[in-house]
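Written out below as structure tokens is the structure these notes cover.
Omission of a single protein chain aside, the complex is shown with its protein chains in their original locations.
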Amino acid sequence: MPTATPPGRGSAGRAPTRGYSATKDQLASRLARIEGQVRGIQRMVDDERYCIDILTQISAIQAALDKVSLGLLDDHAHSCVVGAEDADKADKTEEMMAAVGRLMRRG
Amino acid sequence: MPTATPPGRGSAGRAPTRGYSATKDQLASRLARIEGQVRGIQRMVDDERYCIDILTQISAIQAALDKVSLGLLDDHAHSCVVGAEDADKADKTEEMMAAVGRLMRRG
Amino acid sequence: MPTATPPGRGSAGRAPTRGYSATKDQLASRLARIEGQVRGIQRMVDDERYCIDILTQISAIQAALDKVSLGLLDDHAHSCVVGAEDADKADKTEEMMAAVGRLMRRG
Partner (left out) sequence: MPTATPPGRGSAGRAPTRGYSATKDQLASRLARIEGQVRGIQRMVDDERYCIDILTQISAIQAALDKVSLGLLDDHAHSCVVGAEDADKADKTEEMMAAVGRLMRRG
């Protein structure tokens, strides 16, 4: 985290910081784990492992990615949407809802 | 719509109104259509129609319900979350994100 | 259940029956309950109930519809796909997979 400024929640008038900054290390470690899971599936395919076992692993990755998405979305809602300048709130909300639609696979 | 007050968007200090009020008729007509689609599936089952055709209809209902959900969520974000008193914003955001998690089937 | 013929599982050479026949009453009662849930949401909208509570109810309907879909798909796989004439199996499998894709919202 290259900046010492606190997250933007309620700090109107200050420069907005990325909503996920506070948990950036946690996010990085989750993504590293997901990358490892994807590599694990590549090995399963190499080893001609049973399809159903591979599908189970893919479902686990999907769950992990959904968890990352919900975390990012939550931070975004708290800091970037609710903390936005009044003039930007409607646009920020639109943008967030479009992301929700994509995550629900309706985007 | 029993109230003449405008939707809560940006009207800080006024009593909050339900976020979906503005499109209540539209919402009611969408739900009536969905109810009709569910009854249509009941008839298909009575008539022993082909499973795959029934599944296609269920997918259509799911899409319609997701559309209603996204509409409600969008109105909620604009009026109830962004328009909330500062003291309530964090709680409102949590509550909205929990609803998003449930809609993503991760709740 | 208007037919006395047994379900098609393994009964090669006999006329196929709909895969969901065995649990038709159960399916009908689930759909009736879902129809009631949709009407419940219409009342919630009429009464201007809180968005989040309506979204929770919609998530419950989606879960109930997913359960119906999985039940239909399961019966279909057992009776119509596995029990199909050899010449039809590939087509039946394609058709089933297309339905799975739609249920996963990737159709």
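We just call them A, B and C in the order they show up, numbering each chain from 1.
To be clear about the criterion, contacts are C-beta pairs under 8 Å (C-beta built on N, C-alpha and C of every residue); 3 or more make two chains touch, one makes a residue touch a chain.
Model, not experiment: these values are computed from the prediction.
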item: Visible chains in contact with the missing one; value: A, B, C
item: Subunit A residues touching the omitted chain (full complex); value: 2, 18-21, 24, 27-28, 31-32, 34-35, 38-39, 41-42, 45-46, 48-52, 54-56, 58-59, 61-63, 65-66, 68-69, 72-73, 75-76, 80, 95-96, 99, 102-103, 105, 107
item: Residues of subunit C in contact with the chain not shown; value: 9-10, 63, 66-67, 69-70, 73-74, 77-78, 81-82, 86, 89-90, 93-94, 96-97, 100-101, 103-104, 106
item: Contact set of subunit B toward the excluded chain (per top definition); value: 104-106
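Here is the rule we use: only the chains that are shown with their structure count from here on.
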item: Subunit A and subunit B: spacing of chain centres that average the CA atoms, whole Å; value: 24
item: Sequence positions of subunit C contacting 2 or more other chains; value: 105
